[in-house]
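Since the structure comes first, as structure tokens, the remarks are kept for the end.
What you see is the complex with one protein chain gone and the rest in place.
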Amino acid sequence: MPAKKREGKHATPKMPPVDQISVQPGETIMSLVEKWANTGFTAKRIARACEIYWKMVTTPNCKKFFALAGAMVPVGMQQVVIDLIREGFIDVLVSTGANLTHDLAECLGFRHQQGHTATGQVKDADLYDTRINRIYDVFMPNEVYESMEDFVKTLEFPKDMPVREFLKYLGKTLANQPRDCILKAAADKNVPIFCPAFTDSGLGMQVMFNKRGINLNHFDDLQEMVNIAWDANPAGICIVGGGVPKNYIMQAMQFSPTSAKYAIQITMDRPEPGGLSGAELREAISWGKVNKDAEFVDVICDATVALPIILAYLKTQKHK
Amino acid sequence: MPAKKREGKHATPKMPPVDQISVQPGETIMSLVEKWANTGFTAKRIARACEIYWKMVTTPNCKKFFALAGAMVPVGMQQVVIDLIREGFIDVLVSTGANLTHDLAECLGFRHQQGHTATGQVKDADLYDTRINRIYDVFMPNEVYESMEDFVKTLEFPKDMPVREFLKYLGKTLANQPRDCILKAAADKNVPIFCPAFTDSGLGMQVMFNKRGINLNHFDDLQEMVNIAWDANPAGICIVGGGVPKNYIMQAMQFSPTSAKYAIQITMDRPEPGGLSGAELREAISWGKVNKDAEFVDVICDATVALPIILAYLKTQKHK
Amino acid sequence: MPAKKREGKHATPKMPPVDQISVQPGETIMSLVEKWANTGFTAKRIARACEIYWKMVTTPNCKKFFALAGAMVPVGMQQVVIDLIREGFIDVLVSTGANLTHDLAECLGFRHQQGHTATGQVKDADLYDTRINRIYDVFMPNEVYESMEDFVKTLEFPKDMPVREFLKYLGKTLANQPRDCILKAAADKNVPIFCPAFTDSGLGMQVMFNKRGINLNHFDDLQEMVNIAWDANPAGICIVGGGVPKNYIMQAMQFSPTSAKYAIQITMDRPEPGGLSGAELREAISWGKVNKDAEFVDVICDATVALPIILAYLKTQKHK
Partner (left out) sequence: MPAKKREGKHATPKMPPVDQISVQPGETIMSLVEKWANTGFTAKRIARACEIYWKMVTTPNCKKFFALAGAMVPVGMQQVVIDLIREGFIDVLVSTGANLTHDLAECLGFRHQQGHTATGQVKDADLYDTRINRIYDVFMPNEVYESMEDFVKTLEFPKDMPVREFLKYLGKTLANQPRDCILKAAADKNVPIFCPAFTDSGLGMQVMFNKRGINLNHFDDLQEMVNIAWDANPAGICIVGGGVPKNYIMQAMQFSPTSAKYAIQITMDRPEPGGLSGAELREAISWGKVNKDAEFVDVICDATVALPIILAYLKTQKHK
């Protein structure tokens, strides 16, 4: 019995072949990424993300917006973000409050700890009794919050300044700290940090408890964000992890002359439940947030894997 | 060759058997949930969520916190949330700005539209050209935003009021609208709505553009949220979809006398990338956000499926 | 500053509105499904799956193929599958060996047990010591396998019969057992059960250990499967959980005159890693497995939730 005959109406188009890649002892990340570019699935998408990000970096006047969600600082990605800022790969940063809280804590000398990879065997009630806060397989001693309070009490600033200005002031205040951090790097490089849900964080809580009458101006931030988008021609975006940082950049893109011409998204969320975090980038085309001729790629991968690889690619390209 | 002998040190414990459930013509949701309670996987977890929510409702003085993220209003879950409020099943609501924006739009007479379930065949560039914004398989005509602007311009309110007070004022303003909505129901029932990332929404943008000098007070909201948690004894939480609403409730739970004694989470995010949205509820025990003796359940399911089932269970229990 | 003007080339098309659904005390599954049909996301997709399955049932001569993967019997879905068979909703069943192993065990009188929903707190080493095998939050005492051996030893059958014939013989052998099971129902209703990876199961192992020289004929099964597909006009498919059962049906569909005209897939896997289990149904159109004019729907949901709802819908339709 022959297989059902398939009468092709058209000739089979010639697409580039998939390479059967190999790797060698001492293989570099750059080399692997270049091989991945001719494969498929997530491997190829990381390679595409590298290429698109490098285009953002080398396109004249391209304004690079970067959304940072997820526990990137506790897990050891703080320096990766610092490098992205200091190398000039980020022009505007939108972050959760949590990452800034952890960033400040590390800068002040506290350390997050490695937990157990066999998370299923960890009893959270025991962690509670030993004053350890768990972030999947990373631990944060609770004393971090307590000690941060002393620092916050020393701060002096106008009570109605925009959040981004407060964060810049914070970055400058940390100039003498021996450790580098995102807040410091952004202040140094004049990269604004937007934090639309600042009160939804440990740092926001410390500020609220210790600075009576505070009313940082979130609407001034929003106006400034729209202004920056308005002047971004072209705009490029890199989204790590979704949530408010993603949406805040996306809604601003509607005011950018050509919307995002370059777009990268790194997430493990999925689109079917309809939340913005998992929405495919192409959906943003319908909204006018991403340009219909944009180069874009969705990377379904933990950012702890994809982001250092992208940074290594960018640094290698820049310094070769 | 015999299978490797397994020398049990202890006798096998007697756990309740799994029921092989059946369903009948005309089966009710209540009946199915009761059957699911003796199975496993997500079926059993929805049943546990029903039971735990009902305990929250029937436990004297239990303060019920509800986190609302994801595009619940566009997809048709607005009335489900309204009912949860009007039936007394929610005492404190924390929402994304997007759900409130969509809630307002529906109240003002606009409708979201059903898109195509075969989302893969939809061209987003075509949607853009026809002024349709896509939310997975739901469509929102872009004119919704444009028309909302006229409404916002009519509003009169103090520029530094807390966000929750602004939302309450908004709810009262809508009293004469023929359609019910979450804002209206919450104002009627005196349920505060917190929206920590209000500027990250279409409504927030409209307010910013049309009310110069606005500076709604997010820190006053945070103080009030902590106060409410401080007085919640016991506290119960239901988390839909993660993000800022989840974290805002969770961080407040650290100030509640016994942390959350009841906890339900409905999400499709996963824990391994370390983001809070996908974090298992038990992780919150380590932080003192959920009580170590709490009754809690993680439900890995689209909320459009789980939430109406839970509401049907609660209504059936209450009105039997 | 006005929002960027969007010049629509075409008028906004009129799609049906999303209903803001409500549920009532005593709500039936049928009623909820009918409401879900006018929403979106997974809720609407379950409704679509119900409608499409009912079309398969009511379309003259439609051959209904059903793929069963995942631990459906241990979790309490055995009777649901039995009912699907006995009601005439399944014509051809393709199953993992595991589900048939568990099906036989339940029929012989053994019971699976409910584990703990807080799976993170269960120590698997302790379970091992108490001779309990864990399937997420369901437990299976190890003695099940040991006792099944006695039963297998009593069987008498030709050593080179096709797997499907062996499974039919097994179903007939169980006729006198007080409990119903999938094997028995399929034998009664003359529904062939294909099990392409039969040796990859506890039952397959028992047969191998206790029936020396056995060589059940997998290729005869494949020929028969292709023959059935060849004669199926039209064909409809319902895929639960992916894996070999999905692929075995899909590859046969290439030989069906019109490929699958109706297709339902219920899975929690995702498409981006490229595995067949998570592949969207529309991908099968390119292969000629699903007809390009087919009615199909992907349901991203645990089958323990979706399948009983679909069965309740079908039974209600059939018996009204």
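The letters A, B and C name the chains in turn, as written, and every chain counts its residues from 1.
Note that in this section a residue touches a chain if its C-beta (ideal position, glycine included) is under 8 Å from a C-beta of that chain, and two chains touch if they have at least 3 such contacts.
Model, not experiment: these values are computed from the prediction.
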item	value
Chains in view touching the one left out	A, B, C
Touch criterion as defined above, residue of A:Cys50, A:Ile132, A:Val163 or A:Leu216 at the omitted chain	A:Ile132
Hidden partner chain, touching residue among B:Gly76, B:Gly115, B:Pro141 or B:Gly288	B:Gly288
Absent-chain contact - pick from A:Cys62, A:Leu108, A:Val152 or A:Val305	A:Val305
From C:Val23, C:Ile132, C:Val191 or C:Ile239, residue that would touch the chain that is not displayed	C:Ile132
For chain A, residues in touch with the removed chain	1-3, 6, 8-30, 32, 35-36, 38-46, 48, 73-80, 83, 106, 111-115, 117-118, 120-121, 128-132, 135-139, 141-143, 145-146, 205, 209, 268, 280, 282, 296-298, 300-302, 304-305, 308-309, 311-312, 315-316, 318-320
Contact set of chain C toward the excluded chain (per top definition)	69-71, 74-75, 98, 119, 124-125, 127-128, 132-138, 160, 196-202, 204-205, 207-208, 214-223, 226, 241-244, 247-248, 251, 268-279, 282-288, 292, 302-304
Chain B, residues in touch with the chain not shown (by the definition above)	1, 3-4, 6, 40-42, 119-124, 226, 230, 254-257, 270, 272-274, 288, 298, 300
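Heads up, the rule we're going with is that only the chains that are shown with their structure count from here on.
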item	value
Central chain (by mean CA position)	B
Cα-centroid distance, chain A relative to chain B, in whole angstrom	25
Where chain A and chain C are represented by their mean Cα positions, the distance between them in whole Å	40
Inter-chain centre distance, chain B versus chain C - centres from mean C-alpha coordinates, in Å	31
Per-residue overlap in chain A, given as positions that touch at least 2 other chains	119, 124, 226, 270, 272-274, 288
